[in-house]
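Okay, handing you the structure first.
This view holds just a subset of the chains, kept in their places.
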Amino acid sequence: ADRELLNTSYDIARELFAAYNEQFQAYWQETQGEDVTIRQSHAGSSRQAQAIIQGLKADVVTFNQVTDIDIIHERGNLLPENWAERLPNNSSPYYSTMAFLVRKDNPKGIENWDDLVREDVDLVMPNPKTSGNARYTYLAALGYAQDTFGDDQERIDDFLSSLLGRVKVFDSGGRGATTTFIERGIGDVLLTFESEVLNIVDRLGDDYQVVTPKVSFLAEFPVTWVDDYAEQNGNLDLAKAYLEHLYSEEAQRLLSGFNYRVHDETVKAEVADRFPEVKLLPIQDIAGSWENAMQTHFASGGKLDQLQRR
Amino acid sequence: MAESARHQVGSKPLIKWTLIGLALSITLVLLVIPLVLIFSQAFSAGWGTLMANLGDEYTLHAIGLTLFVALVTVPLNLVFGTALAWAVTRFQFPGRKLLITLIDIPFAISPVVAGLLYLLLYGRNGWVGSWLGQYDLQLMFAWPGIVMVTVFVTSPFVARELIPLMQQQGSQEEEAGVVLGASGWRVFRHITLPNIKWALIYGVVLTNARAVGEFGAVSVVSGNIRGETNTLPLHVELLYQDYNIVGAFASASLLAAIAILTLAVKGFVEWHQARERDQQPEHRTER
Amino acid sequence: MATPRPFLVKRNKRVLPGFTLSLGISLLFVSMVLLLPLSGLVVEASGMSWQQFWFVISDPRVVASYKVTALAALAASLFNALFGLLLAWVLVRYEFPGKRLVDAMVDLPFALPTAVAGITLATLFAETGWYGQWLSKLGLEVAFTPVGIVVAMAFTSIPFVVRTVQPVLEELSPEDEEAAMSLGASDGRIFRKVIFPALWPALVTGAALSFTRSLGEFGAVIFIAGNMPYVSEVTSLMIYVRLQEFDYAAASAIASVVLLTSLVLLFAINLWQARFLRRLEGR
Amino acid sequence: MSIQIDQVNKFYGQFQALHDVSLTIPEGQITALLGPSGSGKTTLLRIIAGLENAEQGRILFGGEDISQLHVRDRNVGFVFQHYALFRHLTVAQNIAFGLESLPKKQRPPKPEIRATVARLLEMIQLPHLANRYPAQLSGGQKQRVALARALATKPRILLLDEPFGALDARVRKDLRRWLRNLHDEFHFTSVFVTHDQEEALELSDQVVVMSHGRVEQVNAPTELYARPESRFVFDFLGQVNEFSGQLRDGRLVQGDAWVRLPESPAGSEAQLYLRPHEVRLTSEPSEQAHFPFCIEAVSLIGSEVRVELKAQGWQSEDVWEVGISHAEFNRRQPRRGDRCYAVPDIGHLFAEGQDQPRTISWGDSA
């Protein structure tokens, strides 16, 4: 009798959606008088996109990368091109940005991006080749460089390349990087999502400190329903409702509890002290578009490869 | 054999004990301590936490799925391995050598690539997958896909154990059985099977170990749906990603326990084989 | 099957039963499970032009990963050749307490899931780990350096060497040694001139298996490699990256390079060994 | 049941293992297939059994063409060279295997099988070993179990591939004797393969000599020994001394050695074959022959004294061997290094280009 909905999501959103699912189930029971079971699938969002293209029958996707949804359209033609316009805020119910985690009392005195290229600072971040998380960090640094050095392409490149040169470990994924930094005690700064960084401090408290740079990247967490599959599964209405409900005040509060920035004004006010004001640059400002960013920066032989080779 | 009475290279006590010491240290450092680490991490938060972690709904499901996959894989490869060994050791036919070579392919392919291959073929866009899709059959991202790649990855084990043994044993006993009028099944059941029993068990043990522990290939085709297509090794990774180090090592310790069990069974089988070999007295002449 | 089968052509009559059945199962299985998916690789890679193919596989970062992988695999297989030989020797030649345990433990890397192995090794060798803290005092870094890759590869593939050398060593006739001894040869000379040449083919085979296995290793390596571009990225990771980029063709292309290398290596070893054995067996 | 083999050809790939073999094996007799290694004996035996298929030709059992019949249905007993006992079954289970393999309808009830097995165990004199495993038996015991197993289903034809090949000399002799008695008792048709001429001649009623996949000669043992029809058979049947020389003036000459021939054959060259017991030793050359030798060894074992001779003043490929009686030995006391002469009593002459020997006897004129 139960309806089943499959939510395919990125790897570290397991607990987030486990909590949200409960909330939504209650909401759906209340409004529609119907029980739903929500199945969760978590892995790197690129891999998830790939799985969906190859036939994983996901009703909704809740990713941490816009490109991974785009690809579902391009390769699989399972949803329309304009998917981002179907929900408010670019179909991104919550967002985050890139921040730094440093060790207790900030011994290296890290304040902003320019501190990261110092000789005495070791960085830990995931591998931009395998992790969206790291691509965001890269774009954030690029945004900062553009903001600081203007049109001087050479200085921008120098900055990025010395930043990458300071990285001691490139883990394959965001959580791996965190483990390396925390468990293995490697590096002085961990570069990752603000939400991750805050999570760690919530958990481990005094041993670490969060540094939010003045300029950073607007990391959107796009969601949408996979039209073809949702239709096949007879879940179109449910899928839409599942995603729309993410924008409700109740859900937004839940999301902010997981250290994501949200759009709902009420909730925003409630948690203002946790999320300092930062100049957030969207992708359009930094690289024109995601497509462009992928091509010029991250594709094989692209900017990233060139910078890392130096 | 009284080895001490015989002169052998390296039997000088100094050399002997140096080498033994070295070997023991390597084993300890490279093999034993890592194993100890797994368990010590699993128990680091106490017995209760360990049990709670293992008793978690999703962990239980992962255990179940893993065992199920092994349960399906092992018989499949058992049948295949035996059939292949029978065909190539009992008959001459063109392409026999090639067949023996082909069976080694899975050893030369990285598991991730293996998973990719299956995805390309059986995925929605693959040519088999799209055809199956018309009948609403989906193999990838469900247990059949997991089983398929596991079968692929573990397919050489049984055959590789059997082929040398059956080659060495020759087919005379089977021929003798046929001359005596036994049917094909009877020949297999009463003559071949008992002779290859231990090698077969050995092959099964290895297949099982690998089937239970496969990560790379399975992770590509699994879909990672919690409580549905998450096998135990995937679950370990997942817990690890969730900062649940204890949970990860708890599950890992389960896998390690299976590994140890495997080694124990294998040791037992080898001991048995050796005993059977020793029981055969060397050629005795009758006077 | 007990009835005569007059309808069969005489030539096809087989004495032992089950030819059709067993060959049928084998062929079905081999083509369905092994060949069909493999054709996918070819099909996917053949979608590219030769230039594209070359471009993908000769990308500097990929080439760097070849080097890292090959060198690490080489180091690991050399390490394994040395210590695998030692383990096999000790297991065959000596009686000592704990022998059965050592013998059993040798197979652990086969039985332990690679991901678990990777996590475990990374934990051990990290600066805070049981080994790392001592090594770092000596100024040695293992985890997150190419050395870490070697460690992971060596761990996962050491059984290949031990298990190929062991039986040969067991079969080695004591008479050869005794003959050499009665001819006045010293232990060292006997090992170099009589024992080692007999073990050599098995040792090479074992090391080659260990090498190919290392080339493809992913799960264990990835956790401990550090994945520094041009320094500690392995080829499996590059394949994985291409997959992440949805570039299946490129992934297939790189995979086919590794696969081809492995197959060529194994094939060459087989040929070499066949020739070697032909000499020894006089065929 | 008699066996007829009718123009059988057998190929292994390109290699022809049997050339046009035709043969009749009479009912109730023991026939030996004798020949050097690789001559196709095993192949022929396996074709008779149905373990191998001939590309051409027919096999008839008691006049009936059974070429198309599967091994399983030919009901022959087959004893393999290395016994091929089922190593995980006990002796009793091994023997019972054939009976228990019979189709349900024909299968005797359990107690009857047990009784048959007991009887067979009695026959092979091993009732006390019924519950042993093959690995716990000696070679001779294994061979007997293999025989009992083959006989359990009462085949009319018994085929044995080098039945005693793997046994040592004494056991071999015992078993040979035992097999003959068994055969005398049950009178099945037996065919056995051997490359040991002594065994073939001693055990069989008829010997088939094979070479290179062809049948060279078929004959009763005594006939065969007395009248080999070709050099090959001659050579193969036991130690022989060979003298090859030129024909000159009614003599066969080579170097210092010669022998007078009663009647001169055609051609200019010839070989003379002499069996060790068809030659005498003298200290002086005789009228009819002059074979100077130096004694190389004297061996006293057994019923005759064997003397090995090295040619002096002429060439012989091999050392000659001559057997003399102990009495003769005691009289003449030949010793190593002594010079002596060999005098033939009977010889077999192969003239140039001929494959059939002519037997010459000097005995009377001596």
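Here are a few things to note about the model shown:
Going in written order, the chains are labelled A, B, C and D, and every chain counts its residues from 1.
Definition applied: contacts are C-beta pairs under 8 Å (C-beta built on N, C-alpha and C of every residue); 3 or more make two chains touch, one makes a residue touch a chain.
Since this is a predicted model, take the numbers as computed values, not measurements.
Taking the complete structure file into account, the protein chain formula is A x1, B x1, C x1, D x2.
The criterion applied here is as follows: only the chains that are shown with their structure count from here on.
Steps from chain B to chain C, minimised over paths through touching chains, total 1. Separating the CA-averaged centres of chain A and chain B is a span of 39 Å. Centre-to-centre, using mean CA coordinates, chain C is 53 Å away from chain D.
Among all residues of chain A, those that touch two or more other chains are 47, 50, 53, 75, 176, 183.
The set of chain D residues touching two or more other chains comprises 51, 71-73. By the definition given earlier, chain contacts exist for A-B, A-C, B-C, B-D, C-D.
On the chain B side of its complex with chain D, the touching residues are 172-173, 175-183, 186, 190-191, 194-195, 279-281, 283-287. Residues of chain C touching chain B in their complex: 1-2, 14-19, 21-23, 25-27, 29-30, 33-41, 43-44, 83, 86-87, 89-91, 93-96, 98, 100-117, 119-121, 123-124, 130-131, 154-155, 158, 174, 177-178, 181, 187, 190-191, 195, 209, 212-213, 215-219, 236, 239-240, 243, 248, 251-252, 255, 258-259, 262-263, 266. Touching chain C in their complex are the following residues of chain B: 3, 6-12, 15-16, 19-20, 22-24, 26-27, 29-35, 37-38, 41, 79-80, 82-84, 86-88, 90-91, 93, 99, 102-114, 116-118, 120-121, 126, 128, 148, 151-152, 155, 171, 174-175, 178, 183-185, 187-188, 206, 209-210, 212-216, 220, 233, 236-237, 240, 248-249, 252, 255-256, 258-260, 262-264, 266-267.
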